[in-house]
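Below are the structure tokens for one structure; questions will follow.
With one protein chain withheld, the remaining protein chains of the complex are depicted in position.
On to subunit A.
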Amino acid sequence: MDDSRARNRPSPAASAAQPTAQSQAAQFPGAQTRRHTAQHGVFCTIVPPHVLDKLSRADDPALHEPARRTLERDALQRTRRRITTVRGVRTTAVAGQKPSDRPKRTIYDAANREELPGEKVRDEGDEAGQDASVNRAYAGLGATFDLYLKVYGRRSIDDNGLPLDATVHYGQEYGNAFWDGERMVFGDGDGEVFRDFTLPLDVIGHELTHGVTQYTANLEYFGQSGALNESVSDVFGVLIKQYALGQTAEQADWLIGAELLTDRVTGEALRSMKAPGTAYDDDVLGKDPQPATMDDYVETSSDNGGVHINSGIPNHAFYLAATALGGQAWERAGQLWYDVLTGGELTTDADFADFARLSVAAAVARYGAGEEQQALLKAWTRVGVEPA
């Protein structure tokens, strides 16, 4: 492995090498490799981009026309994807009309293929059906919508009533869930290590929060800003679960994906915000690699610079602040994290120290100089982050 543990923050050289979202989007290979449908005649299978390029310059219209159409369509999708990454594209509310206080959920079934979005199986207001994954996704999106609306006054992902789309049964024995820029996508798990990814409510909240981040601070998914993007999703993921269960900070387990691991795995969850690095220690999965403090910050080139690893540091800072303040974590600690995410000052390339500084400033702005400010300063110091 190319992982190495560093005692300090990433070197300036490593930071300088961080690609921007834009440059990465331009390199996106999917733009060149996506499947082409029957409307393209002879190009209905995968055609390498250099071949398309050559064909598009052929004299024979039978050759160059479909090639040009394909290239144009790819360019269009590439542009749209870049815009989606930089700033959300879909808005739904009519001008002058207040967006709805009700979610607008649609669940699709990929029927174990890797095709998106799949077949529509449940619309907003439809009765629950026989498929437990569909029902869990529908309920989970509702619970997430509720927390954002009732606690933070946010109307859906974009604060403008954006419909919430999710696809379940993605792929075969697919052990993952992700946010594709427009929808949440859930696999059934491989059954060996992972169960169905719609099982934990915090996983559903985590994926939807990637959407909220995309429409607000839009943290670049790389290095420390990427680890913050991940951490924000974990934070609101657990808050959605705590809110739904009515748990206080003391009662909560602070685990991510507790229902995900099969009985044969030695571990209690995928991540622990209370004790990063202790969630699992298993023959097949290995040991939870998350650090709790900057002393154990992991420098790596894999996983976009360890976004799922170093998120343990801001995760633990949130846990420390929330438990120091006590009571319901979505109220004060959650509100301050929400203020930072949506306040407009968090830059796309923010690092941990930037987030820490803005969170302390948010505490003073909202509650004045007092126990919230002190709790945050103490929490960030404990994890080795000095508010910049």
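As a working rule, a contact is a pair of C-beta atoms (placed from the backbone, for glycine too) under 8 Å apart; a residue touches a chain by one contact, two chains touch by 3 or more; residues count from 1.
Rule of thumb we're sticking to: contacts and distances are computed from a predicted model.
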Name under which UniProt lists the unshown chain, selected from "Metalloprotease", "3-methylmercaptopropionyl-CoA dehydrogenase", "Amino acid ABC transporter permease" or "Urease accessory protein UreG": "Metalloprotease"
Which listed residue, A:159, A:188, A:207 or A:339, touches the chain dropped from view? A:207
With the full complex in mind, choose from A:179, A:215 or A:297 the residue touching the hidden chain. A:179
Return the single residue from A:253, A:303 or A:331 that touches the missing chain. A:303
Residues of subunit A in contact with the chain not shown: 1, 19, 21, 24-25, 27-35, 45-46, 48-50, 85, 114, 116, 170, 175-181, 185, 194, 197, 203, 206-207, 210, 221-222, 229-230, 233, 257, 270, 285-286, 289, 301-304, 306-309
